[in-house]
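Below are the structure tokens for one structure; questions will follow.
Apart from one protein chain that is not included, each protein chain of the complex appears where it belongs.
The first chain written gets the first letter, and so on, giving A and B; residue counts start at 1 in each chain.
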Amino acid sequence: MFVSSGDLTAAAVRKGVRIMAISKTEIEKLAKLAKLSFTDEELERFTAEFDEIIAFADTVNQSIEGGTEQIRSVDARMVSFDDLRPDEVVPSLPNDKILSNVEGYNGFFKVERSKK
Amino acid sequence: MRAGIYELAIRLRNREISAVELTKAYIDAIEKLNPAINAYVYLTFDTALKAAEQADQMLKEGDAPLLCGIPMALKDNICTDGIATTCCSKILKDFKPYYDAAVWEKLKAQGAVLLGKTNMDEFAMGSTSETSCYGAPLNPRNTNYVTGGSSGGSAAAVCANLAVYSLGSDTGGSIRQPASFCGVVGLKPTYGAVSRYGLIAYGSSLDQIGPLANSVKDAAIVFDAIKGGDKRDQTSVDYDYGSSLAECLDRDIKGMRIGVAEEFFEGINTEIKSKIEKAIKLFENNGAVIENIRLPALKLALPVYYIIACAEASSNLGRYDGIRYGYRTSSYTGIEDMIVRTRSEGFGDEVKRRIMLGTYVLSSGYYDAYYKKACLIREEINREFDAVFENCDVLVAPTAPNTAFPLNHKGDSPVEMYLSDICTVPVNIAGVPAISVPCGEDSRGLPIGMQIIGRRFGEATVLQAAHFYEQSAGKVIGDYEGGAGI
Partner (left out) sequence: MNYEIVCGIETHIELATKTKIFCGCTTEFGGEPNTHCCPVCTGQPGSLPILNQKVVEYAIKAGLALNCKINTKSHMDRKNYVYPDLPKAYQISQYDEPLCEKGYIELDSGKRIGITRIHIEEDAGKLIHESGLTYIDYNRSGVPLIEIVSEPDISSAEEAKEYAEKLQLIMRYIGISDCKMQEGSMRCDVNLSLRKPGDPRFGVRTEIKNINSLSFIQKAVMAEAERQADILDAGGTVVQQTMRYDEGTNSVTPMRDKENSDDYRYFPDPDILRFCVDDKKVEEIRESLPELPFDKLKRYMNVLGLSEATAKQIFRYRMVAEFFEDTLAEGASVKNTANLIVVTIFSNMDTEEEKELFAIRISAAQFAALVKLADEKKINIGVAQSTLQKMLESGKPVEEFIKPEDLVGISDEALESLCKEAIDANPEAAANVRNGKDKAINVMFGYIMKKTGGKADIRKAEVLLRKLIRQ
């Protein structure tokens, strides 16, 4: 999967050829996924900045071939079945704690579906 | 030299000073200096005085822990029951958690006195603390300069003697870099050495809590007090460090193998480079063995870090939707619209940038090219570190490629700012421990930090090397005048 660590450096140096520039439409699509909205002015600025950040991230993409393998490392820490949490009830917190950071209603969290 | 934790602990036990008196001295200093430095964003003087009274009681009863009655500060992303914890973000405005972070639970039980919550980059995303919604903290050594970040307030509070020590969090250098900018000691422990329970997540696989203090010994004492496995954080490890770390600092460094990787020195400011080289000479002259090593994959550490940290952040920060806590927008047309408005109004630019990048690298069609490859390179970086630590006990490197930026320093782009994390992020990627100790000043009198990196759970060796340097190098930076004056 790796070209080799020596080539890794070489690949990093070779950076510069960008695969793709990001379009405004794509930024808008991402914003929708991220539940963010941008004004037109912000969007312009953001698209430009984002282009550069992506170029920076692209050094990773271009440094190695492949990338379709499993991403789990062989020696990553694992936990055995016996060390998982036993199924024993722990008292929950009182409702007023759970709702302590908002105005609730009869124990519920509450959101108006629209607000002027 | 101002008193360290150990000296203060002795004075408290000798009744030369009470915890209440000590706390009051810090409160006075904070009232005087904080308006200018902006290290604290939330003050807890009432609870501090109560805690100090209790600490005095504990001290009277004898057998009190070392940190009992010592005034300290917590970064604003560490949850404190009933005390505001906002990550310096508008979106967590007025947020008061209803539980304590594991580290705070531990310190509280040891009689720690919390003075307040410290300033930081919004959600720990930044290298200057200027993305804080409360405005940037100022570098106490020169208030025209930034503190570094993201734990800038924690570094400034310790530097200005507005706290004896503080806790910060380090995802890509956020303890070590501000420590270096402010001329204090900052320890990023091994990933898993300290419970993350109650630390508001940025990049979960990288985040780690650690101390900022005035000396290596103080950092060791605090690390001793907060380390250990926690059932509530599965990624934590109950590693057996043997006896107290603070007590084995004085071991000789003769024969210690110190690795120096040229990759850490590329593009580093020459003043910094020469100070680090001088420090390396000092180690060598005292019997350490210098090994020149290579870490080729390091070149990719920075983009790998930004991909992984932002991917995790984009997911971790999805929960700020205005429903259960924090800021909620005032007018909207539907719940979806409420969520979008809340997030767009509540998050700052840098946070939005990173959420967007994280969303991008995880989105379908790009996952393999970015996120997956970043994980593969992370493995490679881990392997390189593992291999290096077969032959070295510690690595020595600069903490940052530069000293503190002037305030409002606008780089050409966000990426230029990201480059300042180049020496610190590999450590987070590999999950190994590292400390930053002051090792000189640049021509403007701004502190320079040296980073000492160890193998996983090798904190004892890291602290020992750092302590040796601190004790042998003499006075490398000027004293900060002011603060609590204890």
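One rule holds in what follows: a residue touches a chain if its C-beta (ideal position, glycine included) is under 8 Å from a C-beta of that chain, and two chains touch if they have at least 3 such contacts.
Just so it is clear, the structure is predicted and the values come from calculations on it, not from any experiment.
Judged over the whole assembly, touch between the missing chain and the shown ones holds for A, B. Of the listed residues B:98, B:239 or B:265, the one in contact with the hidden chain in the full complex is B:98.
Considering the full assembly, B:311 is the residue among B:88, B:276 or B:311 that touches the omitted chain. In the complete complex, the hidden chain is touched by one of B:54, B:363 or B:413, namely B:363. Chain B meets the missing chain through residues 78-79, 85, 87, 92, 95, 97-99, 101, 196-201, 203-205, 231-235, 311-312, 314-315, 318-319, 321, 323-325, 335-336, 339, 359, 362-364, 367, 371. By the touch criterion stated above, the residues of chain A touching the omitted chain are 32-33, 35, 70-72, 76-82, 84-90, 92-95, 98-99, 104-114.
Note that only the chains that are shown with their structure count from here on.
Look at where the CA atoms of chain A average out and do the same for chain B: the two points lie 22 Å apart. The part of chain A that touches chain B in the complex is made up of residues 1-2, 5-6, 8-9, 12-13, 19, 22, 27, 30-31, 33-38, 46, 49-50, 52-54, 56-61, 63-64, 66-69, 71, 73, 77, 79, 85, 93, 97-98, 100-102, 109, 111, 113-116.
Those residues of chain B that touch chain A in the shared complex are 94-96, 98, 192, 231, 234-235, 296-297, 299-300, 302-304, 306-307, 314, 318, 321, 323-326, 330-341, 343-344, 347, 352-353, 355-357, 359-361, 363, 368-370, 372-377, 379-380, 382, 384, 413-415, 418.
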